[in-house]
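This is the structure I have questions about; it appears just below.
Heads up, one of the protein chains got dropped from this complex, but the rest are sitting where they should.
Just so it is clear, A, B, C, D and E label the chains in written order, and each chain counts residues from 1 on its own.
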Amino acid sequence: MTRVLITGAAGHIGRVLRAGFQGHYALRLADIAPQAEAQAGEEIVTADITRLEDLLPAMEGVDVVVHLAGIPDEARWERIRDMNIEGCYNVFEAARQAGVKRVVFASSNHAVGFHRRDRMIDNTVEPRPDSRYGISKVFGEALGRMYADKHGMSVACIRIGSFRPDDRPTAPRHLFTWISHRDMVQVARRCIDYPDFHFAVVYGVSNNARNRWDNANVRYLGFVPEDDAELHAAEIEAMGKAEDAREALFHGGFGCLVEFDGDPLRID
Amino acid sequence: MTRVLITGAAGHIGRVLRAGFQGHYALRLADIAPQAEAQAGEEIVTADITRLEDLLPAMEGVDVVVHLAGIPDEARWERIRDMNIEGCYNVFEAARQAGVKRVVFASSNHAVGFHRRDRMIDNTVEPRPDSRYGISKVFGEALGRMYADKHGMSVACIRIGSFRPDDRPTAPRHLFTWISHRDMVQVARRCIDYPDFHFAVVYGVSNNARNRWDNANVRYLGFVPEDDAELHAAEIEAMGKAEDAREALFHGGFGCLVEFDGDPLRID
Amino acid sequence: MTRVLITGAAGHIGRVLRAGFQGHYALRLADIAPQAEAQAGEEIVTADITRLEDLLPAMEGVDVVVHLAGIPDEARWERIRDMNIEGCYNVFEAARQAGVKRVVFASSNHAVGFHRRDRMIDNTVEPRPDSRYGISKVFGEALGRMYADKHGMSVACIRIGSFRPDDRPTAPRHLFTWISHRDMVQVARRCIDYPDFHFAVVYGVSNNARNRWDNANVRYLGFVPEDDAELHAAEIEAMGKAEDAREALFHGGFGCLVEFDGDPLRID
Amino acid sequence: MTRVLITGAAGHIGRVLRAGFQGHYALRLADIAPQAEAQAGEEIVTADITRLEDLLPAMEGVDVVVHLAGIPDEARWERIRDMNIEGCYNVFEAARQAGVKRVVFASSNHAVGFHRRDRMIDNTVEPRPDSRYGISKVFGEALGRMYADKHGMSVACIRIGSFRPDDRPTAPRHLFTWISHRDMVQVARRCIDYPDFHFAVVYGVSNNARNRWDNANVRYLGFVPEDDAELHAAEIEAMGKAEDAREALFHGGFGCLVEFDGDPLRID
Amino acid sequence: MTRVLITGAAGHIGRVLRAGFQGHYALRLADIAPQAEAQAGEEIVTADITRLEDLLPAMEGVDVVVHLAGIPDEARWERIRDMNIEGCYNVFEAARQAGVKRVVFASSNHAVGFHRRDRMIDNTVEPRPDSRYGISKVFGEALGRMYADKHGMSVACIRIGSFRPDDRPTAPRHLFTWISHRDMVQVARRCIDYPDFHFAVVYGVSNNARNRWDNANVRYLGFVPEDDAELHAAEIEAMGKAEDAREALFHGGFGCLVEFDGDPLRID
Partner (left out) sequence: MTRVLITGAAGHIGRVLRAGFQGHYALRLADIAPQAEAQAGEEIVTADITRLEDLLPAMEGVDVVVHLAGIPDEARWERIRDMNIEGCYNVFEAARQAGVKRVVFASSNHAVGFHRRDRMIDNTVEPRPDSRYGISKVFGEALGRMYADKHGMSVACIRIGSFRPDDRPTAPRHLFTWISHRDMVQVARRCIDYPDFHFAVVYGVSNNARNRWDNANVRYLGFVPEDDAELHAAEIEAMGKAEDAREALFHGGFGCLVEFDGDPLRID
């Protein structure tokens, strides 16, 4: 049975994957926060990703790391740097030292958030981060690419859309960005199980009618999402939360506007 | 007169630009290392880029920052992190706080070094760093892109090829990667003087017969390199330093092989 | 409830949309010809699109204009000019003056009719009209693009395939070009309801097995056609109406041959 | 000797071509305005392009029409319609009726003026007119394409940049858009003399250092411009006429802002 | 009823098509080997494709040739040359002499086998044969293209994936390359029945979850495969036949390694 280490296992996505992976993999669940106690086939470990020495024992015997730990949205530089840059480096480096064959990295659509929403994008568009958080995801993808190319690790980066703890899309932007829990489990499992890839970037998004992210280049992974945010469209509209006009210009939405003091006119 | 701050002004490239900029700009020359004393139109300042507080006064009244400071090739993670990630962040952030309108960032071909040399590349290819150094350049470019998009700064990234202190190409790879001193000055000056761009990535390379980097997308900058390493081809051949077969597979050359323990077969 | 003005509401497509829109929108139905009397939620107005003064009152309070009025196929220049150029200009201009937010324009595949059928086409191919009629559709799309860009109007252009009053494909070419009534209603409704686009060109075509028009770039509209002309293939074949060999060369089919005296050899 | 009819021969471009064509072609010079009297090899004719009956005799015996007549910049709809739409139709139609083999049409960069200046463009980009004037040029190009495809006429469209009566670039935008008199003559002559093309769109622009229009697809025409607006850069800068920030966003510059009341944010 | 000649009718694919075509076409079944006796609507003929004189009578009255005969995998040059080059030439030439309107040619994925598997491929990628066998398929496709262009024949080339006599995928590579019997019949029938194409290249592959061959450019053929090798994934994995690491680099798999003595590093 494939042994999978999840970093950030106590987080929202971590808990969903933990449940979804039950019975499919031997799980080692790492977090700095407390976690629900181990079930059959599970190990609970405490690890701080900013400490390489914490990570090395956690990697022992692991086949695949699913790296979720880190700051999940915009934050001040020092936190991003420590958790999403230093921490991410430590995870890849510890994995390499432990001989782990594959890392599945939780990247984000915010790595390409400043691309114009009027144009659909695939996984070859240039990095265009919308935040320090987004920059840390560009960094993580670049790190992954180098560990693949230079150290022979198999690396997948999932550019996750809008994952909601309560599994419901609740904002206009979610109509194109939502990823349901079961689609999140599916895409992660495809990235773990697929026998042989070198480096892959896949958008983690449900089969939304309004989807604007194109996974054609990684169609071979066999990720076929099952849910569609459109079924919630009426409900969302009824909430009356219209998206800000400037947010609506970019794939990254709200992420683009945090601290924004630029000239939106120049963002081509 | 445009006031230009050069970080890393005491380095190899810094000194060449200092000389080439004489008389064209008001220069503020920053480095942590000692520098030749100020000439007319020059100010010498000491600044450590790992300290934001050092950088803020150096930015005052500056129109354009040419950011050269940092580790210029592969190094251990801590140094790359401190100088090329933290330091680079500080430079962009200090520039933003000081209201600097433009940053010209010394990126590197090693940001895309693991692309196959058999294919010519332009400035839209995916990041494919060949080293921690290369990753830090991907990081710097992403940072620049965000400061352009989010904070309205004008940003140019020069993916510098092989700059040689003695201004001569001396290795087989230089035949396609060499940039002469005057071409380096030219490209930097075009990036400083060009009146209006949002974000640009340009390869810093001479007009080498064997050039494999395509600047067509930024032709409008008017960078027309004048030198050609081919004139030194016989001389280089006479040195008998054949490139390693695996190095020769990738644009990044030697950068790709440092610490390499991967599977070159998988690098498509 | 969204108020929709249909121009040309008495025409073949107009009547199908009228029926299909019932209960979904407040309808204002404009034509120069007599129309069936108003049902609940409908207003009937008489308007000549060649008269801007007729159009202005018709636009009052309208959210979206669906502009169908005009000459529906090849005709002499004066009629095309008056109805499809002057008339189309008047509709967009009146909409602008009345503050209408969106225009959905009935364009046609004949705007790109002289593209070779051997190559599939998407919505970025160059204009290549097959007739004066087709030219007027290129004009209308260009007009729409300018009203979007310059005046902030949201504009969709539907390049309608073969719409048949009796809702059945009856000729060999229809096997790839047919659009059923319900798919016509669907695509028009998606263009009306979609909350936020700037400018979009979408092919109005059913889910025909032999379809040669690619809507991938506007997949986000959520237009998912339900019918397939292939179900009528045997029936069509039984009619024995083979397509003329020269017609069969081009997407526009018969439209290309009307008055043709050129050199088909030169049409690359 | 090739007989060339110039419409609009009394205009700024017309007079420059007249002089530049001297001795190379038999010239018939048509305008509604008075013209300098005929030299050897020239005929002067008076023709109103809004009257097909005026044009037919002017076309007799003509090999190539260079169609310059029309409104040369933004104007109210009625004038654009009469001169640039009706007039343009008449010219192509009269040429067809008279058996003229080739039409060289003076199109304009304003046919694609709302494309973002940050992206270089070639001759395959989608129409994106910045004005009623620009729309009329999209119309003229579409007309030309149909006369080529359907009626076997050879048609070239020159998307003219900034032609200056005094042959000097005088505004910041001219640094990328300027076309000198001799380059204008050259491109027109290449379009007249080139033995065999079906339909071609070429940007009429000098060899400016900052050029952003790519003629690579029609390189075969052999148009090699000789002048460069950069030589006038200091002079232009000294005038202190900075381009408006919003103008500078688009290829069309000032053309985009006339009557502008849209949302520049949405122009991707 | 369309008369179809199958060459190589006694082979594995030939027998499956024979059965699948029953009742749909008048069949002439040619092979050099003995065949099961003729059923209603069938004729059995003996023909050696290396003898043009054998083929001419077999072509009489034929509407479509399905050319399967030849060496089905790597072999020494003389056999490939005689059967797959000379034989293939004879089949096309005999078809031309007999006035046959269409040839459906059994090409192979091995015509493009040395493309990197990490990149999905469509039908426009450059030839990159992995064997003498693959070269003969490039030859056959080129021959077909010339017979289409020069002699007006309609030609389809099916780049067949992994066809298994027992209709089951049994190796890891089959998970992306498998074509089931009924999908093979379907694609062949679409190529026979489609009323009008000039030249088409289509991948003969089932609807496998891991499919890496893109038929989007020939979507109009209406080939919609029904089977998916993924349903056999567990079974295949249980066999424990891992693909050789070097095989796994290329679309052609094992075909690439036969007699391989090159430098896999250089295959970009």
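List of remarks:
As a convention for this text, a contact is a pair of C-beta atoms (placed from the backbone, for glycine too) under 8 Å apart; a residue touches a chain by one contact, two chains touch by 3 or more.
Keep in mind that this is a model prediction, so the values were computed, not measured.
For the omitted chain, the shown partners it touches in the full complex are B, C, D, E. Within the whole complex, the absent chain has one touching residue among E:T7, E:N109, E:S131 or E:N208, and that is E:S131. Checked against the full complex, the candidates E:D54, E:E86, E:D167 or E:D193 give a single residue touching the omitted chain, namely E:E86. Touching residues on chain D toward the chain that is not drawn are 194-199, 216-217, 219-222, 224.
Even with one chain removed from view, chain C keeps its contact list with that chain: residues 116, 118-119, 245-246, 249, 263-266, 268. For chain B, the residues in touch with the chain missing from this view are 118, 120, 172, 176, 209-212, 214, 230, 243, 248.
One rule holds for everything that comes next: only the chains that are shown with their structure count from here on.
Under the contact definition, chain B and chain E share the contacting chains A.
Distance from the chain C centre to the chain E centre is 41 Å, each centre being the mean of its Cα atoms. Taking each chain's centre as the average of its CA atoms, chain D and chain E sit 52 Å apart.
Of all residues in chain E, those that touch two or more other chains are 118. Interface note: chains touch in the pairs A-B, A-C, A-D, A-E, B-D, B-E, C-D, C-E.
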